[in-house]
Structures are given as structure tokens and as C-alpha cells.
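Of the protein chains in this complex, all but one are displayed in their positions.
Letters are used for the chains, namely A, B and C, taken in the order the chains are written, and counting of residues starts over at 1 for each.
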């Protein structure tokens, strides 16, 4: 199997770049591209203490696998891909998503990794609730999902 | 200092993705893009056992720093950038280069990471000697450097 | 028939899930209107218009038929990743 997709509950293992890179490595692969998303301390001018990620996990994992299959169709069946998204509350600096793509050459690895994050951002059933330093919390405004069929 | 550049002799510490990601992390950064180059087992149809990287280290590090400064000019002074290149002989699976870019948003991180690898590939005084499974070795054909001034 | 509708994002204010009893042969649109009538708050009814329903495999269209004991989810506009 050359795809790994996962929604991981915070409180268990934390998301880990080394694990992702190790998964996408293979003797024929010369390039690995990795992306991590991290909770930052400021959003739209408000000081952030942490973010809660709400995830409809079975549908999210189904979607991740579909997006990976699309990437393999575009950039090669031999692409190795890793997707893991956190579920739960993270403090500033916490890793919300780890993506990696491994391939013989770097063009495909970069393109696939970028494709994964852009598609996951727009298509995944994931919601962010920001917790501010002033004690307030707010669900981040998003955009509507598309239904197919 | 938000730039780290290094030519690292093999035999000491190996190149490490976690170190690079940790360097480019910052409380205001929401995105990290990382690239690793790995020795693969096949090149142009020949089975490869390992690659020796010959590097003119002082000029290479000078060039890495210039390329990082160019990336910061293009995508923001607050970009944090990490460049490390191996010097010496690596077996298949060995990491020859680790690059990382950290920034508030993902567009800049991806663009900067891609810029670093493309420029380093064409501008750095680095030569690869491939060692084949059949016992033969060969310097990989390259392209001429440009002189400025 | 019974359906279990899981809440996500802002809909969490209604609880983690709603156990609803619907007429036989209800569609997702019927379910949507059922919830719309139960939720008095203006902001949530506006949000509901922008939301989709899904099962564990796919986002559903309003013409999809609901099944007895089905687990559904209400998906407000997403912001994740």
C-alpha cells in the first residue's frame, strides 16, 4: 500500500514529520516533499492561544484517500503519499496536519504535496475553533462543501 | 538569525528533517515546507549503490546564503529558511539535502522551498559521482556555472 | 424511522448528535426542513442553508433518501487543514 491516511485523536501520538518521511521513502525515490500545518499565535489580528479541530473522521479519511488517488492519477502510481490530520485541541506550535509525497523526481513530489493540501483545505469535513488569549472562542468562518451525485 | 546554511561532512551528524523543521518553526508561522533529496537505486537505467558528493564548501555555503536572501526578498523577510547539504559518500536511501521554509502562510513556504532547491541545483559547486552495483563509478554530467562581474 | 444526526462545528451548540424520528421515505431535504423548524435561532438557520448532510462515505444531495437507523452528519462550511 503506498497511501496512508489518518485522522489522529490528540492525546495519543502526536503528528510527526519523521514518520511521514519514512513512510514515503522507497529505494526508487529520490525526492520527498513534506508540508506541516502549525497553530500560530495570531489570526486576523487576534492573539490565539490554541485551536480545536473538529473532524468527521470517517468521511475525512475517505476524502483523503480519494485526493491521494487523484494525485497518483496525475503524477504517477508510484507516488507514495502520507496524510495525517489532528483531531482535538492544540496549543500554539502544535501540528495540525502532516503531508508527505515521495517520488523518483522532485517535480512530482512538490506538485503532489501542494495538491494534497489545497484539496484537503477545501474538501475535508474539518472545522476550526480558535481560542483567543482574551478568553473568547470562535468557530472560523469557512466555505460550503460540494455534494456530488 | 532566520537563515541556517551548512555543508555537513558525512560521518558526523546525518541530515535530519526534524532539525530543519524545528529551525523554521516560530510562533507566528503556520506553515512549514520541507524538501529532502535521497540517493535512489536507479539512475538513467543503471543500478546505483551509492553517490559521493564533492562540494567546494565555503563557496557553496556562501551561495546558499545568497539564495536564501533572494527568497526572503521575494516572499518576505520573516521567512525562516534551513539549507543543509551532505558532503561525502552516501548509500541508497541516504539524505543528500534537506531544505525547509517556515512562514505565516503556506503559499510562501512552498514557493520558497521550491525556489531553494531549483537554484541550489543549478548554482552550487557540488558534483556527484555515482557508484554502480557493477563496480563502475562515474561523475554525473552537469552544466557549466555562470560567473558574475 | 430513526436517524442519528451528528453535529459538527457551530452546530455543536445543539449537542453532539440529534436522534430524530422522520416519516418513511424522507429525503435529506425533508431532514433539512425538519431541523430547520426545530432550530429557532436565526444564525443557525442561516448557517443550515449553507450546510450539507453526509453519511460516512460521501456528501449527500438533498434528493437522497434517508435510511432507518442511518448515521448522518451535518456539515457546516469547512475551515480545516
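Going forward, a contact is a pair of C-beta atoms (placed from the backbone, for glycine too) under 8 Å apart; a residue touches a chain by one contact, two chains touch by 3 or more.
Quick caveat, the model's predicted, so the values are computed rather than measured.
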item: For the chain not depicted, the shown chains it touches; value: B
item: Listed residues B:27, B:76 or B:142, member touching the removed chain; value: B:142
item: Among B:37, B:50 or B:94, the residue in touch with the chain that has been omitted; value: B:37
item: Contact footprint on chain B, counting only the chain that is left out; value: 37, 53-56, 58-59, 62, 85, 96-97, 117, 120-129, 139-149
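Simple rule for what comes next: only the chains that are shown with their structure count from here on.
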item: Centre-of-Cα separation between chain B and chain A, whole angstrom; value: 24
